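Removed from the display is one protein chain of the complex; every other protein chain stays in position.
So, chain A:
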Amino acid sequence: MKELALHILDIVQNSISADASLINIIVHEDTVDDRLEIQIKDNGKGMATDLLNSVKDPFTTTRKTRRVGLGIPLLNQAAQECDGSLEIKSVEECGTDLIAWFRLSHIDRMPLGNMAETIALILMNDNDFDLQYEHCFNQRKLTFNTQELRPMLEDVPLNHPDVIAWIKQSLQEEIDELYQQPIKG
């Protein structure tokens, strides 16, 4: 995929299919360690050991409609091509925790892509799960949590178009701030 955000969207879809009520997306960019780490953690139904052991194999899928699944295999390949790797832990009835990391400066490392748009797209899906997003760039950090947002919205659903538009815009502003050069002096 041309952007890592598309991989994130794909993996989060697995969490939603696993009936997660809380999904964590954590992006860490560290220019000193030259490392980009993406973690997606959920409290869904998890995987049995057999499935977990074969999940990087494209010929493994939980879908009934076709024999192959490429979400995790493609992310695994992308990470390996950038001197990184993918690790996945899962406990049945507890959840799944996936970490993919890349060498940040690797020439083949695709751009992260538009995370504000991606979070908005995920939230448009449905309303019956919460999402926490953490994004660090070196020492700077932003956090977003739908659990904090819901009480403020009162009766307005989280996936109301106006709410989504507001989330997207404010996340974009916060992400832009993450990357801004510190003011010297």
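The rule we apply is simple: a residue touches a chain if its C-beta (ideal position, glycine included) is under 8 Å from a C-beta of that chain, and two chains touch if they have at least 3 such contacts; residues count from 1.
Convention: contacts and distances are computed from a predicted model.
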Per UniProt record, name of the chain withheld from view ["NADH-quinone oxidoreductase subunit L", "ABC transporter ATP-binding protein", "ATP-grasp domain-containing protein" or "DRTGG domain-containing protein"]: "DRTGG domain-containing protein"
Per the touch definition above, residue among A:Q39, A:Q77, A:N159 or A:Q172 touching the missing chain: A:Q77
Contacting the left-out chain in the complete assembly, out of A:D19, A:D34 or A:D57: A:D57
Residues of chain A in contact with the chain not shown: 1-2, 6, 57-59, 66-70, 73-74, 77
